[in-house]
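With one protein chain removed, the remaining protein chains of the complex are shown where they sit.
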Amino acid sequence: MTTDRTELALIAVAIAVAAAALFSPNWLVFTLTLALSTGMVVMGVVMLMRAGLVSFGQGLFYCLGGYAVGLGGRFLGITDALALIGLGVVTTVVVAMILGLLVTRYREIFFAMLSLAFSMILYGLLVKSHGLGSTDGFGVVDWTLFGMSSESNGSLMALMLAIALALAIALFLNRYFKSSVGLACEAIRENEVRVEYMGISRQQTLYINYVIAAAVGSVGGSMTALAAGHVDPTMAYWTISGEFVFIAILGGTGHVAAPFIAALIFTLVRTYAIELAPNAWQMILGIVLLLIILFLPKGIWSLFTRKKRAAS
Amino acid sequence: MLTVWAILIDGFIYASWLFLVAAGLTVIYGVMRILNMAHGSLYALGAYAAASALGWYYAGGGDQLWMAFAILAVSAITIGAVAGLAIERGLLRLMYGRDEILMLIITFAVLLILEDVMKLVWGTTPYFAYQPYAAMGRISIDVLTVSRYDLMVLAVSVVIGVGLWFWLERTRIGKILRSIIHDREVSTAMGVNVGRMFTITFMIGATLGAIAGGLTAPIISVVPGIGIEVIVLAFAVVVTGGLGSITGAAVGAIIVGLARATSIHTMPELELFIIYAVMAAVLVFRPYGLFGRAVARKI
Partner (left out) sequence: MKPSNRLQKTLLSTATSLALASVGMVGLAATAHAQDSFKVGFVTFLSGGASGPFGVPASQGAKVVVDAINSGSLPAPYDSKGVNGLNLEMVEVDEAGGPTKQVEEYRNLVERQKVNAVIGYISSGDCLAVGPVAEEMKTFTIAFDCGTSRMFEELKNPRYVFRTGLDAVADNVGAARYLADTRPDAVRIAGIQQNYAWGQDSWQDFTLAMEQLMPDAEIVNNQMPQIFQGSYSTEISALQTRRPEIVHSSMWGGDMESFVAQANARGLLAQATALLTTGESGLHRFDGQAPNGTIVGGRGPFGGFMPENDLSQWFNKAYEEKYGTPPSYPAAKAAQAILALKYAADNAGAEGVPSADQLAAALKGASFESVSGTVRMSLAGGHQALQPMLYGEYHFADGKGELRNVKSYPGDCVSAPDGYNAQQWIREGFPGSSCD
């Protein structure tokens, strides 16, 4: 029963956001698109967190998704947005299937540092690629969606696409978290040896979880590239991955909607902090984060759950 | 042959610097299980304090090298100890017992705050305290030259490494700390004041970071953001060597230092990856780093 209610709520919120977007100023549309894209990547980080793993290298898949869009448009002549995103997912899944064999054997800080290392190696490779503009990156060519070109009303189209993808991913993950693999992940976080005793392969479970998280991250990267119209190697730099972990903690792992809300709050706090205090926005960001950790240890989402509990 | 000598000299000089930066990080992690992202800010604080104190000394007409080093040491140690005390007492104390990753994020927030605080205090203009580095001169080997200052940093690094080892292995506090590392709860039950030990450890770790920054200040120009650049380097060294191990940090620093020097002298293009490649390679064969011990899995 509760599953149905969550799903209905997600769909309702998505429709409401889409409707509100039609009347929103352009900058909000763009900020919302970026927040949703970031939210998708954070979703992947949260998936790993539910299994007790913290990735400081999710930027790797974010970057792969972005570059797949950029390169696919530029060198393969693909303009359809969905095909470009698909290309990113396929590439990412291949890479994640290879890396996953290694990294899922690691835990805690070693997992974090190993994923960081691979992300930084991709960063280094892209910086070395003079033909791809090195650190300057390059522009994404105009894209189409169901035959409509992005030239006329690209930002709104990008937002609608982001809403649809975010909804699809949220619905899928909502089910996934309640599936046997999803639940096994949480069990692994609590005690992986006992999970083995129950006849579940932790290696296999973590591997599946890792690959799906990577694919979700790639979609977020592709959406960012489509919306911003530019890709560059910073996407794989460790500070970007750190930002994803930051947002994941901000939101908490309680609900599939939490990463999206956290991403939106993070983006808004940052853009207003930059506007109000161009010289001290990092400090504002740091203080906000500390306050949330101090007073909402389970993330922003706990505001909603506790209220519900109090009401019932 | 010249190149081989150069690789060895450069490798060990870089390793000594890496060890200085990483030592504080590994001490704090070993005892407190906090991976301190703000370590980079402490490094930057030490660098800023030393650079501005030296600038003030030389602007006032001072030219004594030993005085300069005294000023450098005092300013870096003071700011490291004060900042360490403030961070531990004012913030971390409220957070003990939280998840290891959450602690890491908390120190990340501290890093963000300190970055802007430093900008407000010191501005964005680069600080440049080159005098001690220039005054100490150089040794020539054929066309190759070695800065005496770099050699001094190497010596300081060895002294600090040996000192840390002695402190942990041969003194009473060291024994208490090792008991905390081994089992925090039992130590508390035996009457160890863990809270005080944490304060001492964090202050020492923070001071080591500030000393690393202070000693680096005369070599580089001190600008905003230098702290962020060293964190990942320090992390990589510490993870390669094995978290929480002083010996590990030293060996990790030497491996990374030599690998980097080899790449710069023979294939400069690879320099960007070399540290991460070394770390990934070590972790593939030794999942807990070279000197790290496997943690017993809970059942």
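Letters are used for the chains, namely A and B, taken in the order the chains are written, and counting of residues starts over at 1 for each.
Everything that follows uses one rule, which is that contacts are C-beta pairs under 8 Å (C-beta built on N, C-alpha and C of every residue); 3 or more make two chains touch, one makes a residue touch a chain.
Keep in mind the model is a prediction, meaning the values are calculated, not measured.
Peer 1: In the whole complex, not just what's shown, which of B:I9, B:L35, B:A53 or B:L168 touches the removed chain?
Peer 2: Missing-chain contact among the listed residues: B:I9.
Peer 1: Could you tell me which of B:R89, B:K119, B:R178 or B:R286 touches the chain that is not displayed?
Peer 2: Of all options in B:R89, B:K119, B:R178 or B:R286, contact with the hidden chain holds for B:K119.
Peer 1: Of A:R105, A:R189 or A:H230, which sits in contact with the chain we cannot see?
Peer 2: Among A:R105, A:R189 or A:H230, only A:H230 touches the chain that is not shown.
Peer 1: Can you list where subunit A touches the absent chain?
Peer 2: Answer for subunit A: residues 25-27, 30-31, 34, 127, 130, 133-139, 154, 224, 228-230, 232, 234-235, 240, 267-268, 271-272, 274-275, 278-279, 281-282, 295-296, 303, 306-307, 310 touch the chain left out.
Peer 1: Touching residues of subunit B against the unshown chain: what are they?
Peer 2: Residues 2-3, 6, 9-11, 13-14, 17, 115-116, 119, 123-126, 128, 130, 133-134, 137-138, 140, 143-147, 149-150, 216, 219-226, 229, 260-261, 264-265, 268-269, 271-272 of subunit B touch the chain that is not shown.
Criterion: only the chains that are shown with their structure count from here on.
Peer 1: Quick check: in the complex, which residue numbers of subunit A touch subunit B?
Peer 2: So the residues of subunit A in touch with subunit B come to 54, 102, 105-106, 108-110, 112-114, 116-118, 120-121, 124-125, 127-128, 191-194, 238-239, 242, 245-246, 249, 279-283, 285-287, 289-290, 293-294, 297.
Peer 1: Name, in rising order, each residue of subunit B that touches subunit A in their complex.
Peer 2: Residue list for subunit B touching subunit A: 35, 91, 94-95, 98, 100-102, 105-106, 108-113, 115-117, 119-120, 228, 232, 235-236, 239, 243, 269, 272-273, 276-277, 279-280, 283-284, 287-289, 297-299.
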